[in-house]
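For this view, one protein chain was removed and the others were kept in their places.
Then we have chain A:
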Amino acid sequence: MQFMLLFSRQGKLRLQKWYVPLSDKEKKKITRELVQTVLARKPKMCSFLEWRDLKIVYKRYASLYFCCAIEDQDNELITLEIIHRYVELLDKYFGSVCELDIIFNFEKAYFILDEFLLGGEAQETSKKNVLKAIEQADLLQEVSNTGLHPESFVNPSCV
């Protein structure tokens, strides 16, 4: 997989993950072009389109479009499956996920994606394991956060 984009029906980018190194300018250009192309498609159309020398696999969930670019020999159906898995993961993590969840917790959305895909390849196909890993990492974050607060606020003796 070359990259994954999430964008709203209005064409606002909500998440982007690039597995190929590109300059910001190129990324912007590709994003703009693809968002336009995908949004122009009618709802009853199939999820695949050929774009430049890549294949685009996209799927709309509520108001969000999930859009992946894969190479010519890659399997469209398995990419669709990856998108679906990711949506399921988000759904489990946020509890019936909506666009706002992703906007306000966009770094979390990235962490989940990174836990699921690495370098564009599925690294962990079990949903349970992905969520477990995220929870543990979050826990670690809580610990280190709370580790900061007692020092600065709760323990006046330090002042």
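One rule holds in what follows: a residue touches a chain if its C-beta (ideal position, glycine included) is under 8 Å from a C-beta of that chain, and two chains touch if they have at least 3 such contacts; residues count from 1.
To be clear about the criterion, contacts and distances are computed from a predicted model.
When the listed names "Cullin family profile domain-containing protein", "60S ribosomal protein L6", "Nucleotidyl transferase domain-containing protein" or "AP-3 complex subunit delta-1" are checked against UniProt, the chain not shown comes out as "AP-3 complex subunit delta-1". Contact residues of chain A toward the unshown chain are 13-19, 21-24, 28, 41-42, 44-49, 73, 75-78, 80-81, 103-104, 106-107, 110-111, 114-115, 118-125, 133, 136-137, 140-141, 144-145, 147-148, 151-153, 158-159.
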